[in-house]
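My questions will all concern the structure given below.
Entry: chain A
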Amino acid sequence: MTTVASAEPRAGGPDERAGAQERARGVRFVPGQPDMWVFVLFEALVFTSYFTVYVIRRTQSPDLFLQSQAHLDLRVGVFNTLVLLVSSWAVARCVQAAREGSFSAALNNAYLTMLFGFVFLVSKVLEWATEIEQGFGFTTDEFFSFYYFLTAIHFLHLLIGFVVLGVAVYEIRSPARRSQELVETCATYWHTIDFFWVLIFALLYVMR
Partner candidate 1 sequence: MRRADGELILLWTLPVLGLIWLSAFLLFPGFVQPMSPAMSAEEVAAFYRDPENLARIRYSMILFNWFAVGLIPILALIVLQIRRMAHRTPIFSYAIIACAAGGPTIFLMANLFWLLAAFRPERDPQQTLMFNDLAWVTFSSQVGFLIAQSVILALAIYLDRHERPVFRPWVAHFNLVVAVLLIPAAFVGLAMEGPIAWDGLLSFWVRNIAIGLWIVVMGLVLAQAITRQRAEDEAMAT
Partner candidate 2 sequence: MSAATVRAVPEMPSGSLIRKIAWHWRHDDKRELWIGWWTLVIFYNLYGLLFFLIARTQPPPPPSLAPSEIVQWFDDRHYGLLYGYAFVSIVGGATAIMNATLAYTMRRMSVSRAFAYSYLVIYALATLPGMLIMGVACTVGAMRPDRDPELMSWLYDFAFLSFEGTMGVFLIGSLVWMVAVLLDENRVFPKWFGYLNLCNALTEVVVAPAWIFKRGVFAWDGAIAWWINMAVFVTYTTVFLTLLRKMIVREDFGSGPLPELESDHALEPAGALGAAR
C-alpha cells in the first residue's frame, strides 16, 4: 500500500517536479491522482455486477435475447469501438505531450479526443433513433431494456467525460496551471469509459 502513496506526486510545485524526475529514472508511479483509481476500480465493480446480472438474465431466455440482438447492427458497434479507441489513443498522446512540455501538441490531442468522443455520441444517438424508428424501445423486451440501460449509462459516463476533458484543457491552456497530475487523472477517467465500452460491445453485439 505505501508504495502507491510514496510514489504519488502532489499537484504542482516541487513535488511534481520530483515526480517527473522519478519517472525519468524509471521509478514506478501512479498515473494521476491515486484517488481516481478508487473511482475506476469501484465503478468497474459496479459495472461488473450490471454485466453479470445481464448475462444471468440472458441465459434464462436465450432465444429472445438472440432474436432481439439480431436487430442490432454489428458494424455500428465496431465503428463505435474504433472511434473510442482513437479517442483513447489521442488522450494518451495528450498526456505524453504534456509530460514532455509540448503543450500545444497536448492541447491538439485533447481536442482530438473531444472530437472523437463527440462522433461517438452522435453515432449512438443515431443508432438509438434507428432502433426506436424500427419499433424497439426501452420497454420492448428484456434485451432492449438492457441494451438501452447499458448504452445509456455509458453515454452518461461519456457526458461526464466531456466535463473531465474540459478540466484537462483548462489545465493545459494556461502556463499558470498545467498540473500534470490533473491531466493524467482526467485521461485515466477517459480510458475507463473506453474499456467499459469494449466490454459492453462484446456483451451486447457479439456474444451469443
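Quick note on the criterion: contacts are C-beta pairs under 8 Å (C-beta built on N, C-alpha and C of every residue); 3 or more make two chains touch, one makes a residue touch a chain; residues count from 1.
Basis for inclusion: all candidates are chains of the complex that A comes from, given by their letters.
Please read all numbers here as calculations on a predicted model, not as lab measurements.
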{"item": "Neighbour of chain A by the touch rule, complex-wide, chosen among 1 or 2", "value": "2"}
{"item": "Touching residues on chain A, where the partner in the complex is candidate 2", "value": "1-2, 4-6, 8, 33-39, 41-43, 45-46, 49-50, 53, 57, 138-139, 142, 145, 149, 153, 156-157, 160"}
